[in-house]
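All protein chains of the complex are present and in place, except for one that has been dropped.
And then chain A:
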Amino acid sequence: MNEVTKTVAHGATQAKSPIFPKLAFWGKIKQQRAAKLSLMVLLLISVIGIIGPWIAPYDPTESNYEAFLQGPSAKHVLGTDAIGRDLFSRILYGTRVTLVVAVMAVGITVAAGTMIGVISAYVGGFIDHLLMRIMDILLALPGIILALAIVAALGPSQTNAMIAIGISSIPSFARLIRAATLVIMSSGYVEASRSIGTPSWWIILFQVLPNITNVLFVYMTLFVGGAILDTAALGFIGLGAQPPTPEWGTMLNEGKDYLSDAWWLATYPGLAITIVVLAVNRLGDALRDIFDPRTQK
């Protein structure tokens, strides 16, 4: 979640750049009602992620044998599960778990993907071919299957799920960054830098990276949505966060067995996932529209 708010903050600090002046950026976010709404939803959810444990009415792992499988009521807003844990509290705690896993996973993706993409485009030749063919091989497997394989190899846990999701989306991220870097590499100022005799690290750090940050942040936002889904998916099939940790996907899995008796058990975690993913993706789309000159009218 924090990644998303950072995205916006960065857009604002780059205000001096001619292409994305501060006012235009905020003006455009404001113009798009859906984007504004998603931004507000995400801010709210990240606040919940931070303060959730303090506002939760019950302990998320404490079972209450006097109240199991109770429907939504004044005492338990979203009902209770099979061993009497308060669903609302579990969802509040789960916000943090789900978001941390997703954001850390995207962190891994961004760090490794950017490095591979930039190096591949900058060095070119054999290294480029080698790295991209490895990425092609990984891309041949659907991301979630790759993540499954990695988790299966490392053993199911929250940390391993994070690593697996991060690694599984490196290939597509690296490709996108490589393409963006190639555009910058062919620009006049990189050639000018080379003619000066500037060392490669300086060109990458000060010529290439500042000019791909827009692309980077847009893709990052879009990838957060996918990572939340993957986190939930791994949790659902029991390879993510382990019970009794309140993670949305895991909760969904526990709730599916009671669908006919207690609909709320699976419905509310599912709804939470849907809202977050929708908001992140909508914001990502809006950012892409704002930053992509081709879609500007």
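Throughout what follows, contacts are C-beta pairs under 8 Å (C-beta built on N, C-alpha and C of every residue); 3 or more make two chains touch, one makes a residue touch a chain; residues count from 1.
Quick note on the criterion: contacts and distances are computed from a predicted model.
J.: So one subunit is absent here. Using its UniProt record, which name fits best from "Cytochrome bc1 complex Rieske iron-sulfur subunit", "Beta-ketoacyl-[acyl-carrier-protein] synthase III", "Transport permease protein" or "Dipeptide/oligopeptide/nickel ABC transporter ATP-binding protein"?
T.: Choosing among "Cytochrome bc1 complex Rieske iron-sulfur subunit", "Beta-ketoacyl-[acyl-carrier-protein] synthase III", "Transport permease protein" or "Dipeptide/oligopeptide/nickel ABC transporter ATP-binding protein", the correct UniProt name is "Dipeptide/oligopeptide/nickel ABC transporter ATP-binding protein".
J.: Per the definition of touch given earlier, which of A:Gln207, A:Thr250 or A:Asn281 contacts the omitted chain?
T.: Of the candidates A:Gln207, A:Thr250 or A:Asn281, A:Gln207 is in touch with the missing chain.
J.: Quick one: which of A:Gly125, A:Gly155 or A:Gly197 touches the chain that's been left out?
T.: A:Gly197
J.: Which chain A residues would touch the chain omitted from the figure, given the whole complex?
T.: Spelled out for chain A, the touching residues are 14, 16-19, 187-189, 191-199, 202, 206-207, 210-211.
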